[in-house]
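Apart from one protein chain that is not included, each protein chain of the complex appears where it belongs.
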Amino acid sequence: MSFRVGIAGVSGYTGIELVRILASHPGVAITWLGAGKAAGEPLGATWPGVDLGLPVGPVDAAAIAAACDLVFLALPHGVSAPVARDCLAAGVRVVDLGADFRLKDAAAYAQAYGAPHPVPELLAEAVYGLPEKHRDAIARARLVANPGCYPTATAIAALPLVEDGLVDWLVADCISGISGAGRSPGPRNLYCEVQESAGAYSPAGAHRHTPEIEQELGVPVTFTPHLAPLRRGMTATVSARLRPGHGLDTAALRARYAARYAGHPMVRVTDTPPASREVRGTALARVCPVVDTARGVVTVMSAIDNLGKGASAQAVHNMNLLLGLPEAQGLPTLPEYP
Amino acid sequence: MSFRVGIAGVSGYTGIELVRILASHPGVAITWLGAGKAAGEPLGATWPGVDLGLPVGPVDAAAIAAACDLVFLALPHGVSAPVARDCLAAGVRVVDLGADFRLKDAAAYAQAYGAPHPVPELLAEAVYGLPEKHRDAIARARLVANPGCYPTATAIAALPLVEDGLVDWLVADCISGISGAGRSPGPRNLYCEVQESAGAYSPAGAHRHTPEIEQELGVPVTFTPHLAPLRRGMTATVSARLRPGHGLDTAALRARYAARYAGHPMVRVTDTPPASREVRGTALARVCPVVDTARGVVTVMSAIDNLGKGASAQAVHNMNLLLGLPEAQGLPTLPEYP
Amino acid sequence: MSFRVGIAGVSGYTGIELVRILASHPGVAITWLGAGKAAGEPLGATWPGVDLGLPVGPVDAAAIAAACDLVFLALPHGVSAPVARDCLAAGVRVVDLGADFRLKDAAAYAQAYGAPHPVPELLAEAVYGLPEKHRDAIARARLVANPGCYPTATAIAALPLVEDGLVDWLVADCISGISGAGRSPGPRNLYCEVQESAGAYSPAGAHRHTPEIEQELGVPVTFTPHLAPLRRGMTATVSARLRPGHGLDTAALRARYAARYAGHPMVRVTDTPPASREVRGTALARVCPVVDTARGVVTVMSAIDNLGKGASAQAVHNMNLLLGLPEAQGLPTLPEYP
Partner (left out) sequence: MSFRVGIAGVSGYTGIELVRILASHPGVAITWLGAGKAAGEPLGATWPGVDLGLPVGPVDAAAIAAACDLVFLALPHGVSAPVARDCLAAGVRVVDLGADFRLKDAAAYAQAYGAPHPVPELLAEAVYGLPEKHRDAIARARLVANPGCYPTATAIAALPLVEDGLVDWLVADCISGISGAGRSPGPRNLYCEVQESAGAYSPAGAHRHTPEIEQELGVPVTFTPHLAPLRRGMTATVSARLRPGHGLDTAALRARYAARYAGHPMVRVTDTPPASREVRGTALARVCPVVDTARGVVTVMSAIDNLGKGASAQAVHNMNLLLGLPEAQGLPTLPEYP
């Protein structure tokens, strides 16, 4: 018998990626679909050729509760929190792909997102859904805040550094594909404005993912996101001065990373810098640490699919944990070449 | 009366970009073309639709001397140095777009390029062709070493920081278009291997541009290059902790940058992070410094065209200085939109 | 002394391409800029790094007449016709890049564009601005209707066939870059919807360019446009059965094409099928006819830049003719490699 899962926000990029992964997941069945503006239209009108035999309804907690054991919320921030509250009240577990429950501090939320938190009473209960850090808590949770894409890529690269106290400040320069800008048209996702161009945006702590990254890493982070012309894919390059007396070279640090991520099936420690195509369409992160002994600096490079490990595939990973399914069940791990 | 200029290596990407810029330059005439394997073929066989009415000969100093006042060498490292020596001996000024004369230290060259320097006796005379740093020396030179693309983007971003002693170590994460990998086929320029992918390579000081960057900046630099799927374009994002007591905010630092680059016609200090398309096809660099006062960190973002300011357009800029032409003459400054 | 020219619609793709070409044109000076929604903002707000020292005003015939000898209208269809009328009345010559004056038949316009023609009394006077067909009339005109991109690519490929009565029906399959879809966001220009995809649209005479193509060629045309993921560039592939007894092989047909386009400086007859990059950024068309004698069929392939020969560069070509300037003056002919 399968668990019944729903997807709210199926007309967006993370929504359709959830469909793709869940459709072949052996432990669950998609039983409900919802959307905002696209509600009422067949799924194939938004995504030609996709037909799950389900209507796309408005996002409504009662409808979700009638159809689902667990729901994924792929909704704008501010919108998902009340839906999450009502779903939980109706006994439905929630994986929220939006930003509403990622920051534990309501004041930090208000500053980053420009509005008071809609449901602050749930912040304490929500678990930050990075399995490589909070796996046990996720397994006991009712409400999981699925991490942002940049925080995921950066945390996978940096967690072993900060947990061992090797660094006290990080530079994280990340590159994202255009799907990260979402599907609402604007200067960041119009073809002729972004093709054949690359560039930074929101530097110096201005990006909303900055407090999220610092919350999980516990050290100050100089985070600069960049856009490049690919549909999906993300890299993080983390550099930092190593604490004096660290005694590490690349081989030793790589061994630490391998040990840290042993037993975490969605992380691969590599010998060479990863490219985003090596994880395209998958739930995987690839991570490669190197030590520059001459300069006393560490550089760690990670790659994820911003819609995979950076969003929907990680959400399914969290679902597996929440529902007590095998951790890696149904998670894509074969990159889409070429 | 025009100066006569030649291009050795016209079948490569920097060679044809030199053709494009020089063809409409009012102060010079292209009088000689040379290539390696493509010698003997008409230019239009390599670049359909391009015909300068000139044959493409083998690279030969005597032929260059007979036809040119100045020659651009767009040749592989190790190949250009002897040609430069012979051209200089014959009275032809040289702008070398390759790497042979960028590093002042022959030992550093041998380490970075894996072979002893072919003409070390010219290293002292060669001038590093970054006009924003060495303009006067370039104007007096016979031999200019045109900077690498990554060093150009990084130096424009970081020079004001290091000249003022504001920082003692830099992180420079750069993104390059695929043309930077040249035209010899391989895993870094095959369409299906690089499209829809981004990633770092040669981290931790392994890239040959690292010693070049450190030579010009005078502080240690943690430089990590990245490839992204665009034909041309480059960004540098430089982050560093500011010296305690610096007293700078973004407005003050921006004013310093504006003052530093006043009178340098190819640098534009901007209020917003630049994207590479904003300088596509031009000789320009755009640079945007920001101060994160909360974290005591500066981040400076620059954008160039790796074949423009990062190679051929900067080479023409150096030519203008060498020949006593108006500094900005014939340099493209209008970006190619859309 | 230069002619004074204005650009109405400078915030669009054809508008900024006009800026790029006219800025280095030796016979004219840009003296007026106008836009719709972007009026009042500096040009650099829309196109970073572009500053002509001119304000961007609302589109107003009186302002145009005060500043210009000739104006380019790069405005939506239906909007440009009244502006054109008022400019002509004030003595300003007009090159209209929109569709309002391309069809000679007001009823055909009404059917294709879904509204009665706003200024039908000017249709007889307007000259269709394909210099390879109407050069003399353009030179005597006050009002030129700049051709559509698909009609330009198709006509250059097919004119010699229909003028010689070699064919009585054509299939024209064309590929366009995304800039052809304009800058208003929608499913045809959102990055993630069009990247990594190709496809036809508006087949079987449904595209508005169909009557324009048939008007100029005089035979029925089965025209199918396709979109492919490039910013700019267009190809037309025209196939037709040759009239029995034609007696032509490829060499003979190529000679006819060469003769037909001799003296037309913006058309190059080639031996190999052209790719759109071979004319990128230029005012050129490349065209390659081949005869399949076994099947009695001709296939002619052409390539243009949809914003160059397909729009703005052809508009400047028409301007040269209108103003009595040398025909090829200021027209870019060097393709932008790589």
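As written, the chains take the letters A, B and C, and residue 1 is the first residue of each chain.
Please note the rule applied: a residue touches a chain if its C-beta (ideal position, glycine included) is under 8 Å from a C-beta of that chain, and two chains touch if they have at least 3 such contacts.
Since this is a predicted model, take the numbers as computed values, not measurements.
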Which residue of C:R142, C:H226, C:R243 or C:H264 touches the chain not shown here: C:H226
With respect to the chain omitted from the figure, which of C:T237, C:T282 or C:S312 is a touching residue? C:T237
Out of C:N189, C:T299, C:S312 or C:T333, point to the residue that touches the absent chain in the complete complex. C:T299
Among B:N189, B:T272, B:T293 or B:Q329, single out the residue that touches the unshown chain. B:N189
Out of A:L284, A:M301, A:V316 or A:L331, the sole contact with the unshown chain comes from A:L284
In chain B, positions touching the absent partner: 13, 178-179, 183, 185-186, 189-192, 194-196, 229, 231
For chain C, which residues reach the chain that was dropped from this view? 169, 171, 173, 175, 177, 192-193, 195-205, 220, 222, 224, 226-235, 237, 239, 241, 250, 273-278, 280, 290-292, 294-295, 297, 299, 301, 303, 338
Could you please point out the chain A residues that touch the chain left off the display? 13, 16-17, 19-20, 23-24, 47-50, 179, 183, 196, 231-232, 268, 270, 272, 274-275, 278-279, 281-282, 284, 286, 307, 333-338
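We take it that only the chains that are shown with their structure count from here on.
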I'd like to verify one number: the distance from the centre of chain B to the centre of chain C, where each centre is the average of its C-alpha atoms, in whole angstrom. 37
Computed distance of Cα centres, chain C from chain A, in Å: 46
Which positions in chain B are in touch with at least two other chains? 196, 231-232, 274-275, 278, 338
